[in-house]
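Up next, chain A:
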Amino acid sequence: MADIILETRELTKEFKGFTAVSKVNLSVKRGSIHALIGPNGAGKTTCFNLLTKFLEPTTGEILFNGIDITRERPAQIARRGVIRSFQISAVFPHLTLLENVRLGLQRQLGTSFHFWKSEKSLHSLDGRARELLAEVGLEDLADETTVNLPYGRKRALEIATTLAMEPELMLLDEPTQGMGHEDVDRVAQLIKKVSQGRTILMVEHNMGVVSTIADTITVLQRGAVLAEGPYAEVSRNPQVMEAYMGTTAGQLQGAH
Partner candidate 1 sequence: MAAAALEIQGLQAWYGESHVLHGVDLVVQPGEVVTLLGRNGAGRTTTMRAVMGLTGRRTGSLKINGTETMGLPTHRIAHLGVGYCPEERGIFSSLSCEENLMLPPHLKGANAGVGAGMSIDEIYTMFPNLAERRNSQGTRLSGGEQQMLAVARILRTGAKLLLLDEISEGLAPVIVQALARMITTLREKGYTVVMVEQNFHFAAPLADRFYVMEHGRIALQFGASELQAKMPVLNELLGV
Partner candidate 2 sequence: QEKVKIGFITDMSSLYSDVEGKGGATAIQMAIDDFGGKVLGQPIELMSADHQNKPDIAASKAREWIDTAGVTMVFGGTNSGTALAMAKVAEEKKRVYFNNGAGTSALTNEQCTPYTIHYAYDTVALAKGTGGAVVDQGGKNWFFITADYAFGQALEADTTKIVKEKGGTVLGAVRHPLNASDFSSFLLQAQNSKAQILGLANAGGDTINSIKAAKEFGINKTMKTAGLLVFLSDIHSLGLKNTEGLLHTTSFYWDLNDKTRAWSKKFFDKMKRMPTDVQAADYSATMNYLKAVEAAKTTDADKVMAQLKSVKIDDFYGKGQIRADGSFVHDMYLVQVKSPAESKQPWDYLKVMKVLPGDQVFTTKAETKCALWK
Partner candidate 3 sequence: MTISLPGLLSQLLLGLVNGSFYAILSLGLAVIFGLLNVINFAHGALFMMGAILTWMGMNYFEINYWVMLAAAPVIVGVFGVLIEKLLLRWIYKLDHLYGLLLTLGLTLLIEGAFRSVYGVSGLGYDAPDLLDGSTNLGFMVLPNYRAWVVAASLVVCFATWFVIEKTKLGAYLRAGTENPRLVEAFGINVPLMVTLTYAFGAALAAFAGVLAAPVIQVSPLMGQNLIIVVFAVVVIGGMGSIMGSILTGLGLGIIEGFTKVFYPEASSTVVFVIMVIVLLIRPAGLFGKER
């Protein structure tokens, strides 16, 4: 049996009588890129929110590396190595790129509460921060202020910062939303690249991206799992085609 990094058991979330996520059993294999797709309102974002404890599950369990994390707080889960990105871009706009990434690294030093220490003590992290920036192709912009960056670059920076946390599992919610074609490709490749040695769970409507990089796909519909498997298999499933892809999916989305 393959090594499972994240597992949910009968995960359910109800909002005042409306079940957004219902009895979802998800297993994410270590080292894979796992995509969560499904029609609008299927419960994907809610699922993410449950996994990172931004929402409290109604019932069900979440296991990370076999440990039950259902009752933990968001920051605790983050420290375990489960890091999420947001649907909107999440950077620190008035810090430099370097500082952005360094903030991701800084926690390891254990000096974050040391208000009497000099900032200079953080310079030891600069090397690693630059490496991470290089990994996403931003090394030349290290000392720019982040606000001035174009959108796609901000996403890349966000990924670099996330990598700084040395995440075991990255949760990406629509990472390519609102991006131009070039950026979509760049980010998709980036995800592929950083998935080395990590696990990625992502929500994505762009089938072009999903088909090229995802190893496993889970399709949600009305809060429940509709199908699961590799892209080729799932995309031919008639139920999925009807509920999600539509009849002309291949033609319209495949080339996206």
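Throughout what follows, contacts are C-beta pairs under 8 Å (C-beta built on N, C-alpha and C of every residue); 3 or more make two chains touch, one makes a residue touch a chain; residues count from 1.
These made the cut because all candidates are chains of the complex that A comes from, given by their letters.
Source: prediction; values computed, not measured.
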Contact partner of chain A within the complex, picked from 1, 2 or 3: candidate 1
Within the complex, candidate 1 is touched by chain A residues 15, 18, 38-46, 87, 150-152, 174, 177-183, 185, 205, 207, 242-249, 252-253, 255-256
